[in-house]
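There's a structure below that I have some questions on.
Of the protein chains in this complex, one is absent; all others appear in place.
Up next, chain A:
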């Protein structure tokens, strides 16, 4: 019999619908894979095998009764632990939320359950999604299933959606939710040889998603193929009156619209992304991508995004500023941790609770955010950053007058080892150099596996599209995927 854990969304869906196997068999196979890998990879904060089975039984019963099946019927998925799940601990990988058991369900997760998906567990992540390596989680590092050949040094699965990326690459789940604030879907996807798309800001509801930087946060799917991403994004997206920035637009039929022909399309290559001292493997992989899209019929044009170099500093003002406001809610009163030293008053309790509950990177960002928003500095930092953000978005608007999609690397290097960058916040921040600009402009962007570098580690290629044009992004992603022929997977050591 086929190893069910090797199957993606599309194959599971059709196999369940055809009766080749049952949804319960699929859930059992993935539950077993999750349990076996958990001690070594630590991809999950909590596992919920019974939830996966319950959802699968419902699908099998519905099928037996001849009822119509949802888009994700019988597909067990991992849920990033940033989505509130009713009755299941939701922590954002922070001690300050340890034990928090939501009384409600996030819109995105509810949409997925409505489509017939089941939950294998809550996936580990960087604390409050702040990080690029998963090393800021209060629940331990996630270990990438990938290793350098002949080397057992643990590698970063990327971040912040590092539990998601590790679990998918290790075949612990066929797909998972991610969230992307400055690259947190795309960079981990690139590091682990999988695909992931951040849709246009507002496509997926933020309701019930633990907030980091609200003007940037956007949920999206991570999976092993472009088609699987399209299927899952259709199930996740949709207008939600409970999110004030939700887009009131119908959800396009992205899966049905998939088309790998790039005939008549122009692909922009931003000259500012060609950095001095660029990793030669990354540069080569980018050239491969250009050749593949040309082969698919596209015309390649050079474009300019002149404010690219200001994107990271802009992001590291705006995101911490929003985080410092959003995280003000963790006060030890309504939910989560409370640290009440003897004889402490209310203010002391707030300060002690937040000192005990937040990790160092979260504190660092709250401090930066508090400073740039404080009286006397607001205009110099925050207003200036919002103005530069306007210029960055304008760069993209002008570029899209000359091209339909933009092709760039996803990350400046392949995965690095744990500990390699964790002592230097700035070195870690630079990992997002190619992913942050699209986030600041709210544009849809995806990473697809492009090949391996000389160490045998995956590299990703990034496609950035016009606002609302997820279809164009997915189609270019499909054209790349078909030509990259990426079949590498981590050798099982866990």
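Following the convention adopted for this analysis, a contact is a pair of C-beta atoms (placed from the backbone, for glycine too) under 8 Å apart; a residue touches a chain by one contact, two chains touch by 3 or more; residues count from 1.
Keep in mind that, in the parts below, contacts and distances are computed from a predicted model.
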| item | value |
| --- | --- |
| Per UniProt record, name of the chain withheld from view ["Anti-ECFsigma factor, ChrR", "Deoxyribose-phosphate aldolase", "Aspartyl/glutamyl-tRNA(Asn/Gln) amidotransferase subunit C" or "Transport permease protein"] | "Aspartyl/glutamyl-tRNA(Asn/Gln) amidotransferase subunit C" |
| Option touching the unshown chain, where A:387, A:402, A:454 or A:492 are the choices | A:387 |
| Selected residue (touches chain absent from view) among A:83, A:201 or A:292 | A:201 |
| Touch list for chain A against the chain that is not drawn | 99-103, 200-202, 215-216, 241, 244-245, 247-248, 307, 310, 313-314, 316-317, 324, 328, 331-338, 340, 344-352, 354-355, 358, 363-364, 366-368, 370-372, 374, 377, 380-381, 383-391, 393, 425-426, 440-442, 467 |
